[in-house]
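Removed: one protein chain of the complex. Kept in place: all other protein chains.
Every chain is named by a letter (A and B) in the order it is written, and numbering of its residues begins at 1.
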Amino acid sequence: MVRYIVKRLFQGLPLLLVISITLFLLMMNIGDPIATMGGRTITRQSDRERLTRQLGLDKPISVQYLYWLIGNDWTKVDSDGDGIPDNYGTRHGILRGDFGTSLVTRKPVTELIGERIPNTLLLMVASEVVTVFFALLFGIYSALRQYSVMDNIMTALLFIAYSMPIFFVSLMSMYIFAVLFKKWGLPYLPTVGMFDPQVGKTPWQIFIHMILPVFSLSVTYFAAYSRYIRSTMLEVLSQDYVRTARSKGLPRRQVVYIHALKNAALPIVTVIGLDLPFLLGGAVVTERIFAWPGMGRLFLDHVSRSDLPVVMGILMLVATAVVVFQIITDIIYAWLDPRIRFD
Amino acid sequence: MTSALLQVTDLQTRFHTPEGIVHAVNGISFHINEGETVAIVGESGCGKSVSMMSLLKLIPTPPGEISSGTAIYRGTDLLQKSEREMEDIRGKDIAMIFQDPMTSLNPVLTLGRQLTESMREHLGFTKEQAEERAVQMLEQVGIPDARRRINEYPHQFSGGMRQRVMIAMALSCAPSLLIADEPTTALDVTIQAQIVELVARIRESLHMAIIWITHDLGVVAGMADRVIVMYAGFIVEEADVNDLYDSPGHPYTLALLAALPRIDRRRDHHLKSIAGSPPNLLVAPHGCPFAPRCEFVIEKCRQENPPLIQIEKNHSSACWVDVKTGAPR
Partner (left out) sequence: MNNQTPTLSELADDLITPPLTLWQLGWLRFRRHKMALFGGVILILLFIFAFGGAFLYTEKYANFNDTSQRLLAPSAEHPFGTDSIGRDILARTIYGGQISLFIGLVSVIIETILGIIIGALAGYYGGVIDAILMRITEAMLNIPTIFLLIVMAKFFGGNVPEIEIAGRVFSGSVIVIIVIIGATSWMYLARIVRAEFLSLKENEFILAARATGTSNSQIIFYHILPNTVAPIIVSSTLSVANAILAEAYISFLGLGVMPPTATWGNMLESSAKYLDSAPWLWFFPGMLILLTVLSINFIGDGMRDALDPRSRTI
């Protein structure tokens, strides 16, 4: 198993390398970072040149990529503009954990991302838990009552939920649970930020501020998973071994939750595991609408200011998460399926 | 007939599909006595499996529907029972084994788990008691090293071994009736014989009745007491096994026997296949369902479906023609 994991990791590395090169090339045209740096306008030509040199932007793109990847502390760089390399560089490169320094805030990228990751993870984990819980509930219920009125109604509703763009769910839920509830004198939910600055960052504040973003992030995935779980359960319930279990006179509970669900769990776990890092995509929109201080908003803020180190850092983190989750999913699958576990 | 273990009368099962109603079983009646072995024979799709699954209420409803009939088992009608009551019958009084041992065992549960759960459910055994008995059962069906292998998973067994496990599983609660739904069809010929022999041996020790479903008359010749021949959801002939082989009373049975390879036949004797295909069960039956494929067909066959009538002692056939003479009855 350990050998398998190591092998998979090594397979993932070239993939990440290809991704990083492609993205780096795309980054070269996302705008002039110096023009928007720190909100100040840099007008003096000499300042521009100095900054360009300091940031290494005067170098050819291949060299820039190399410095980004493995740093420049092994070679002398020209720091005073006389064309002669004088001092060793200070960057260690992303491979050694140095994501570089933000062009906008001048803070290390790892620090910027590190501040935001917990907030994003909070949203994602909460959404995933809510999504999976309700999807299992609805999916299994629907499958057990195939063709019933309830099943038909739920299928139609899930189809609508599945087609809902996240921003529309967000706006609708904000309007109903914040605006209308307030108007009707009902207890209403906050819509922006992570906590009320006047109250402070208490768990309760974070909780009530989470409700709407988590709801918005969950609706589409909930609908997709419910549909998937329903069809997987239906398929499993029609298998011969379920008929065998029933012919043994086992109670329905045992047939459904042990014989059927244990088999259905295999594809369900796979889909959920592979999808999990893609929730980050939804987080971009949700965090923007709800002004949630997470990685998605960090990405949007810095992409608009052409802050290459931050943007590249976030993208590589996301791509790595996808690779890692693929491996984790494989491991869980192998652990769940005796046909693989014992081979 | 008062001694019958199971008396089925006018059983009718249909499936409601988008294409229309599939008439799978069209009012069949039969009985089985304690300790008796009855074979049900017919081509695939003739309703033999569906009728047996109907008895245990294992038909998915919808789309399936048991639209009429009674099945009196030891004085009570199985078809009137609730799902909850059926759970007590299945596996305990009436057990079933299925055609494909490769798919009939749950791939993610150990054999031990699958073997013990019905004993714990029906007989109130503890885990240890059930495991002890499971090991005995496995040894009885000829699985070596049972105590160790009980912790393994189905994929670690061969097809024949899995069918032995299925049999051990079905027999663990000592049922009084075993329904075997083509248990040898998916297996190699040599293993087929072993399985038949195994079931015959266990039948003696448990004094158990067996309904053996098959499409192969050859398989049952040695073990069945009686044979029921089904076609298109009807019983077309019913007889003691020797009578059926010696003097078949229905053209379909004749055709089935002609299709059977026999070691005592001359080498130049060609096996006959039955022309045409089984009827479309979507069309409500009108006239004799076998008429389009029948050698003996007369005009009456297309007008009216012949009832199952006694032609000799313990021998019934549903045909307007006497196949021995070719003359109308």
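One rule holds in what follows: a residue touches a chain if its C-beta (ideal position, glycine included) is under 8 Å from a C-beta of that chain, and two chains touch if they have at least 3 such contacts.
None of these values were measured; they are calculated from a predicted model.
*Asks:* From the listed residues B:Val283, B:Ile309 or B:Ala327, report the one that touches the chain absent from this view.
*Replies:* Of all options in B:Val283, B:Ile309 or B:Ala327, contact with the hidden chain holds for B:Val283.
*Asks:* Thinking of the whole complex, not just what is shown, which of A:Ile94, A:Met124 or A:Met174 touches the missing chain?
*Replies:* Spelled out, the listed residue whose C-beta touches the missing chain is A:Met174.
*Asks:* One chain isn't shown here. Among A:Met124, A:Met154, A:Ala260 or A:Leu280, which residue touches it?
*Replies:* Reading the full complex, the residue touching the unseen chain is A:Leu280.
*Asks:* Since one chain isn't shown, list which residues of chain A touch it in the complete complex.
*Replies:* 14-16, 18-19, 22-23, 26-27, 29-31, 156, 159-160, 162-168, 171-172, 174-175, 178-179, 191, 277-278, 280-282, 284-285, 288-289, 299-300, 303, 306, 311, 315, 318-319, 322-323
By our rule, only the chains that are shown with their structure count from here on.
*Asks:* Where on chain B is chain A touching in the complex?
*Replies:* Residues of chain B touching chain A: 56, 58, 60, 62, 83, 86-92, 95-96, 98, 100, 103-110, 117-118, 121-122, 152-153, 155-156, 166, 169-170.
*Asks:* Using the touch definition up top, name the residues of chain A that touch chain B in the complex.
*Replies:* 147, 238-241, 243-252, 254, 258-259, 262-263, 266, 336-339, 342
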